[in-house]
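Below is a structure I'd like to ask you about.
For this depiction, one protein chain was excluded, whereas all remaining protein chains were kept in their positions.
So, chain A:
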Amino acid sequence: MKSLTKTTLACAVSISAAMSAASAFAETQITVATVNNGHMIEMQKLTPEFEKANPDIKVKWVTLEEGILRQNVTQDIANKSGLYDVMTIGMYEAPIWGDRGWLTPIDVSGSYDANDILPSIRQGLSHEGTLYGAPFYGESSMVMYRKDLVKNAGMTVSDRDSWEHIRDVAAAVHNPSEGVYGICLRGKAGWGDNMALMTTIANSFGARWFDEDWKPQLESKEWKQAVTFYVDLLSKYGPPGSSSNSFNESLALFNEGKCGMWIDATIAASFVTDPSQSKVADQVGFAQSPISVTDKGANWLWSWSLAIPAATKKAEAAQTFVRWATSKEYIQLVGETNGWAAVPTGTRASTYANPKFQKAAIFADAELKAINSADPTDSTLKPSPYVGVQFAAIPEFQAIGTTAGQMISGALAGSMTVDQALKSANTSADRQMRQAGYY
């Protein structure tokens, strides 16, 4: 009996020791949901470096198409499923989800150097001063133009032109018989598609989405002028079928040499200057987004950021990963591994101060200027109650923006007039805001 007790005790001690040893070396696996773009793919490739430095953390990646990512992470976070430990979210979601308590604040202590983050990006990803999304890359909008075509047409593009001058340049270089269109712009319906650009045009024409009482302002004279100008410009000097073009379609056209100018996200600069994918890589010039009556809100501001859902059980490991992936050291690692033209931009001042980056990225100055000139808290000429440049950071905006996008895309396609489009969009927005209890 005594011997049996001894054996049992020895077994228990051994099992317990084995379990403690196992838990001491237990791996924490975190699942990261992300969108498919070049910078994110590079991060996946460099993850072994993180795992080498943090042997107790293993990273699993889930890459999704943007729309599916939005749907999946919203489902996950709203239902507190805990499927993802780190999720890629945009500047639109970060403050809203932070406000609802769905996200864990980003730990900006110690060596993270949060003061190095570009102020406008940090502001856009925060709610009441707390950072809820660590910026992985940021972008604004700018003009990309064909220097050869503009020169041959006897025109110039300055650092910050008016929309009227841009229209004149588009008219001068427009030559459809040669397969060259004056200007390529987004026309595909969607709050993040045509409405991102349309809102910046409207901002520069002095328009705003809502007045101080949250009443939609889409029928104002500023919106009418802006949308009329946009529809007229794209109908006369844009490629056929513009109402179904967004970033990728315009990128394809520009890289094929079919656009005289293209106004879109600054991230496009690295694609259009890459000879392996652009036929006009050596002929591209950059300028700031055009203005009309004001320069407020003329450049949009967007950032993809890494956020940690409040429901995750692996918050500590998630914080470690997020801090690594959005650190200065990570940017240094990408620069040294893949070249400085490939580093994620639009997040940290130190990136733009780096001479190696300045040398590798000819678009660096224009990009930094565009991002710095965007202020999400002051993007309209008349006072407005919302935060965001090309969107209003309220939960209702996705639906309101997409409906307005459909109407304006319809006006561009010629299925309705600008007045009809704006009236329908305003009525729909008004209904949504009433139902949501804003007034």
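As a working rule, contacts are C-beta pairs under 8 Å (C-beta built on N, C-alpha and C of every residue); 3 or more make two chains touch, one makes a residue touch a chain; residues count from 1.
Just so we're on the same page, contacts and distances are computed from a predicted model.
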> Absent chain per UniProt: "NADH-quinone oxidoreductase subunit J", "Elongation factor 4", "Carbohydrate ABC transporter permease" or "Cu2+-exporting ATPase"?
Replying inline: "Carbohydrate ABC transporter permease"
> Which of A:Asn37, A:Thr130 or A:Gln358 touches the chain that is not shown?
Replying inline: A:Asn37
> Taking the entire complex into account, which one of A:Leu46, A:Val62 or A:Ala399 touches the absent chain?
Replying inline: A:Val62
>> Can you say which of A:Ile96, A:Val150 or A:Leu251 touches the chain missing from this structure?
In response: A:Leu251
>> Just checking the interface: what residues of chain A touch the absent partner chain?
In response: 31, 33, 35-38, 41, 44, 60-66, 68, 71-72, 75, 79, 81, 83-84, 247-248, 251-252, 255-256, 258, 265, 267-268, 271, 276-279
